[in-house]
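Working notes, beginning with the structure itself.
Missing here: one protein chain of the complex. Every other protein chain is in place.
So that you can tell them apart, the chains are marked A and B in the order they are listed, and the count of residues begins at 1 in each.
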Amino acid sequence: MLTGTHFLQGNAACAEGAIAAGCRFFAGYPITPSTEIAERMARRLPEVGGVFIQMEDEIGAIAAVIGASWAGVKAMTATSGPGFSLMQENIGLAAMTETPCVIVDVMRAGPSTGQPTKPSQQDVMQAKWGSHGDYEVIALSPASAQEMFDFTIECFNLAEEYRVPTILLADGFIAHAWERVVIPPPEEIKVVERKGPEAPPGDRLDLVPPMACFGRGYRVHVTGLTHDERGYPQADSVEVQRRLVKRLCDKIRANADRIVKTKAFALDDAEVVVIAYGAPSRPALKAVKMARENGLKAGLLRLITLWPFPEKDVIRLSSHVKAFIVLEMNYGQLVREVERAAKGTAVTLLSKLGEELHTPYEILRALKEVC
Amino acid sequence: MKKPTTFKAKLKIVEEFCKGCDYCIEFCPVDALKRSERPNLRGVCPPKLKDEGTCIACGLCERICPDLAICLER
Partner (left out) sequence: MVEKLTFTHPLSKYLRVDRLPHIWCEGCGNGIVLNCFIRALDELGANLDELVVVSGIGCIGRIAGYVNVDSFHTTHGRAIAIATGIKLANPRLKVVVISGDGDLFAIGGNHFIHAARRNVNLTVICVNNFNYGMTGGQLGPTTPLDSITTTSPYGNVESPFNLAHLAASSGAVYVARWTAFHIHELTKSIKASLKRRGFTFIEVISPCPELYGRYNKMGRGVDMMNWLKRVSEVRHGCDPAKAEVSSSKIVVGEFVSVDKPTYDQLIYQLMERVKGGSSVEGGG
């Protein structure tokens, strides 16, 4: 196991985080700017007794990951926009079959093939709504190579704890940034292990039921069809559909307070709050510090969890702040969630499309305009 | 089909499973089966033995039945 302080690329840190979290299966398909994760996993997994496979496409990659997870092994795939689009149907399958797995999406500029080497945050809504039907996922947004390591572990832990596909929504800046990464010794890393069943399934399930993996004698049936607590298809039952979909959503919604993480800076007396996630949260911090030096009552709410959306933080702030400034490397996605939660408080979007990251000065200028 | 000398099997028909495809009747090598007269809940008449003596217990019917509605109790 790799420990100590290293100079690592964000993507490499992600791979090391996966290994530290106990991931022993990776299936992927090359795509810029996520490929280094697959390359690192191809090199590293066999060393720790894990399986790496390069599949024929991203559909196969997520499918193999779901299969591996049901065979009892922590599994991950990594991709970027076009591949993430291809994975959507099976992300829905993972949600429906409550398959713990981690999907890393290193966002690049779209739509379609777009600008493969240009970082973006254009898959934020797709991460939540990309597959058909009602379901919930968890998505985290790292803003440094260190967080590529830390949050990958967190993604595995959340995936296991809630039996849900969990998405690390990175962007090209962070994934390709080389930075200092501290990897603690294994005993200092919190790793959540999968809970197996101890008894036959009953009529009612806990919000998060234990998982009977293949080969353990449970003779479990797994299906993407609407299914009852025994796992049997119930394609016509209104009652079963309602019960299942509600539970799939409620296990995340009801636990949102435990799942959601944000970071606050200078929020206590802030009149204008910058909301940022991923790479833009770095210039945002600098800009808020500069604003404070200029006597402006600015603050920063950095979103770590994107899904479920940290709406309580925004609602709380909206009762007393004058305005929100939302930074996104897209043409306005998460800003809609902010507007929804801001309940009338002014919301301004600072959008970046295929360009350089927001500069602190741009953000400062925007802060001055609304303060 | 080689005819065994003794038959230690009894044909069992799960009548309600039968969907009436007639494969067992059609492909029985000794033509031992025919449709019964009493329909099941699906409205099809399951097969029955013409007479006990004809069946050679070869097992073809139990293997070709798509509905797992016939078995030999050996």
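Just a few scattered comments:
The rule we apply is simple: contacts are C-beta pairs under 8 Å (C-beta built on N, C-alpha and C of every residue); 3 or more make two chains touch, one makes a residue touch a chain.
Predicted, not measured: the structure shown is a model, and the values here were computed from it.
Taking every chain of the complex into account, the absent chain touches A, B.
Across the entire complex, the residue among A:57, A:134 or A:250 in touch with the chain not shown is A:57. On the side of subunit B, touch with the chain left out of the figure occurs at residues 12, 14, 16-17, 19-23, 26-27, 40-42, 44, 60, 62-68, 71-74. What subunit A contributes to its contact with the hidden chain is residues 2, 6-9, 12, 24-25, 27, 40, 43-44, 46-51, 53, 55-57, 59-60, 63-73, 75, 89-90, 93, 178, 214-225, 232-233.
To be clear about the criterion, only the chains that are shown with their structure count from here on.
Centre to centre, using the average C-alpha position, subunit A and subunit B are separated by 58 Å.
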